[in-house]
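Can you keep this structure in mind? I'll have questions shortly.
Of the protein chains in this complex, one is absent; all others appear in place.
Every chain is named by a letter (A and B) in the order it is written, and numbering of its residues begins at 1.
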Amino acid sequence: MIYLNAIVQGLFLGGLFALFASGLSLMFGVMEVINLAHGDIAVAAVYLAVSAIGVTHIPAIWVFVIVVPIFVVGGYFGQRMFLQRSMGSGPITTLLVTFGLSIVLENVLLEVYSANSQSLNVGSLVSGSVQITNQIFLPYLSMIFLGVAVAALALVHLFLTRTRTGRMVRAVADDREAAQMVGADYRHLFGVAASIAAGTVALAGLALGMYTSISPSTGPSYLLYGFAAVVIGGLGSLWGTLAGGMVLGLAATLGALVDPDFGSMLPYLVFLSVLAVRPRGLFPKRAAL
Amino acid sequence: MSARAVTLGARGALGGRGALEPEAAIVVTRSHRPAPWAGALGIAGLVLLAALPLFASQGFLSDLVNLFILVCIATMWNALAGYVGLVSVGQQLYIGAGAYTVLYLAQHGWDPFATIPIAVVGSAVLALPASWLVFRLSGAYFAIASWVLAQVAALFVARFGSLGGGTGTAVPGLDGFGPVNLLHYYYWSGLGVTALSVLGVYLLLRSRMGLVLTAVRDNEVGARSVGSQVMRAKRAVYLLAAAGCAGAGTVLAISQLSVEPGNVFNVQWTAYMIFAVLIGGLGTVEGPIIGAVIFFVLQQTLANYNAWYLIILGSVAMAMAIWARQGLWGLLISKVPIRLFPVGYYVHTSAVERHGLARLTLGRTNVRPSASINQSKEP
Partner (left out) sequence: MSALLEVSQLSSYHGQLPAVREVSFSLQAGQVVALIGANGAGKSTLLRTVAGLHAPSAGSIRLDGRDITHLGPEKRAALGVVLVPEGRRLFASLNVEENLLTGCYRARPGGWDMDRVIELFPWIRERRRQPASQLSGGEQQAVAIARALLANPRVLLLDEPSLGLSPAALRRIYAVFPELVRSGLGIVLVEQDVRRALQVADRLQCLLEGRQTLEGAPEDLQVEQIEAAYFGIAYRGDGVGA
């Protein structure tokens, strides 16, 4: 019974990992950039939310209304003014610049907010749950997160498949030059992809901040979980990413049954095993025409 | 000169343009002999540093140990990224491996200083299976996999209560030395580890293997023509970098008197390496040393302002990665013709000239048969 509960929890946690991963997957799929600061951006969203709540006194559950748009806009300009320049000097530079950004962001948060951990207080929602049997509980918050994660992934999917701009984002991912030949400015589309990535990861960060407490140094581990979800689930497939996130979520909750540290280790071990067997992930990106 | 020359297969290097007879090949040789005074300068510097405990203050000496560690790990990271194009974000794995080897052996009655060579060699051995995994990957995958390995190692050692678990524990066997002697011993250890690391990287780069690496670094076609050699050389550099970082880890463990997983396996160490190398200059022997010194000076100057030194250095490093990739040393040597430890090369194209091929590209140098025969390439 305890396993069943862990499995249910794992699937909920997996939704959160997938939300973390979707932006990474999108940015890698579209512009072949792995943003090593991805996790720190999520953490920054939590700290910004803490400040926003302090100023506006809005309920924590609604703080995403303020925070997510800021990250959506910031993602676009961060890409156009900062990452785009580094992409001009080759993939190594992009990797180094985003790593530098990760370290700088972490230390700025440390200086501004101190090393104390923070969480977003959503009151009674934290403890409330629906009891299914006498062993299995479905916490409200977890259900909300899974719902939000699936809804956000579905929205991104709809954007990419049903809108003009979304279609061009996919086109530019397939073949940048050919997209330019139909008048697409790839820099703008890269900015759009980055802004979606920043928005989703900010949302994931806020959910995480309601679920558990985080500190400035939490970012990298969520980057690594997110990357693992992308690799396991297959690049470029949002639903594969959801599956990958759930595999990791299960590994985390089932590992935690052994002991809490093993719960953080098992997802990494799963990830390394996948890399050892299939270096390009279980579902490598489709080759271009 | 011939011992220092590498012949790149003509067919490969020329993109399979024609059937050239075997002797028609491009010969690559060193661009510069080491400046004769550079070796003397290096030895004099080492002697001076080694004699420093006789007259310098203890505080200064213990600061210098941190500088040695920084120079050592920056040099190692530069060897990986600057010469074989491997961007590792997980070199803290080997710092931790070195530190924990010292701790483990010291707990079993060894003299901590005697464990240093064992930790260095042991970490290089550990790096071999790790390389089988991470060498199947490239680019961001390599970077992240190396990072994950370090995270797993940190979580793994934290599971052993005897090694101090998650909070760490003191390295036993250091009390007997007395504070001043202990400081002097680990100062000399740090100096020795760092000097050997820099020398090791320099010798590797000036070896035949290093010549292959530097010659093909920017040239895909050339790299493919000597693919298996490059793979072996990459692995050698990876093992060397593991050994060097482990050496830094041993000195870190002894100088801090204790080992803590959250410290030795911290990704911050890799940030130090990367920032120092980017500021000093990627792909030169001198760059990381200069970068480490600048890093260290700023760290000391801003010691009262917590992490702001890291924020400033990180921002400067990012800006330099985008706008001044050659780093400070690169900016300097573009103005002043000095090469302390040259690892650049010449491309001799007599064969190309004989066959009248229009153009040949190697490195970023455009070699024209009608122009001078020797083209130099400095990283």
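The definition used in the following text is that a contact is a pair of C-beta atoms (placed from the backbone, for glycine too) under 8 Å apart; a residue touches a chain by one contact, two chains touch by 3 or more.
Just so we're clear, the structure is a prediction, and the values are computed from it rather than from any experiment.
K.L.:
Give the residue, chosen from A:L24, A:I53, A:V72 or A:M168, that touches the chain omitted from the document.
P.N.:
Going through A:L24, A:I53, A:V72 or A:M168 one by one, A:M168 is the residue touching the chain not shown.
K.L.:
Have a look at A:T56, A:S114, A:Q180 or A:S273 and name the one touching the chain we're not showing.
P.N.:
A:Q180
K.L.:
Even though one chain is hidden, which residues of chain A still touch it in the full complex?
P.N.:
Residues touching the hidden chain, for chain A, are 164, 167-168, 170-171, 173-175, 177-186, 236, 286-289.
Simple rule for what comes next: only the chains that are shown with their structure count from here on.
K.L.:
Taking each chain's centre as its mean C-alpha position, how far apart are chain A and chain B in Å?
P.N.:
33
K.L.:
Across the complex, what residues on chain A touch chain B?
P.N.:
Touching chain B from chain A are residues 28, 34, 36, 85-86, 89, 91-93, 95-97, 99-101, 103-104, 107-108, 110-111, 220-221, 223-224, 227-228, 231, 261-262, 264-265, 268-269, 271-272, 275-276, 279-280.
K.L.:
Help me check something: in the complex, which residues belonging to chain B touch chain A?
P.N.:
Chain B reaches chain A through residues 81, 85, 87, 89, 133, 136-137, 139-141, 143-145, 147-149, 151-152, 155-156, 158-159, 166, 267-268, 270-271, 274-275, 278, 306-308, 310-311, 314-315, 317-318, 321-322, 325.
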